[in-house]
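All protein chains but one are shown in place.
Entry: chain A
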Amino acid sequence: MAEVEETLKRIQGQKGVQGIIIVNAEGIPIKTTLDNSSTVQYAGLIHQLVMKARTTVRDIDPQNDLTFLRVRSKKNEIMIAPDKDYFLIVIQNPSD
């Protein structure tokens, strides 16, 4: 448990990381470093995206599964790593 906390701290301490959100399978954020409104917005929107991406990958080959998803935009990069029950969202601005 402490290891995970440490890992998350390290991620948060990395250069350019703006926020971390942990969302559970139902799309409810359980831990976040951003403010409430942004968190809810991110969680809701990204949940759908992840479901769609996962469905896409698995429909093509059911033995395959989504490992992670990167959404690079002009201002920053959203990295999403899904798990069976949870998924983790990290927003980073790599050029900082």
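One rule holds in what follows: a contact is a pair of C-beta atoms (placed from the backbone, for glycine too) under 8 Å apart; a residue touches a chain by one contact, two chains touch by 3 or more; residues count from 1.
The rule is simple: contacts and distances are computed from a predicted model.
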item: Protein name as given in UniProt for the chain not displayed, "Regulator of G protein signaling 6", "AP complex subunit sigma", "Trafficking protein particle complex subunit" or "Dynein axonemal intermediate chain 1"; value: "Dynein axonemal intermediate chain 1"
item: Residue ranges of chain A at the interface with the undisplayed chain; value: 1, 3-5, 7-8, 10-11, 14-17, 20, 22, 24, 30-31, 55, 58-59, 62-63, 67-68, 70, 77, 79, 81-83, 85-88, 90, 92, 94
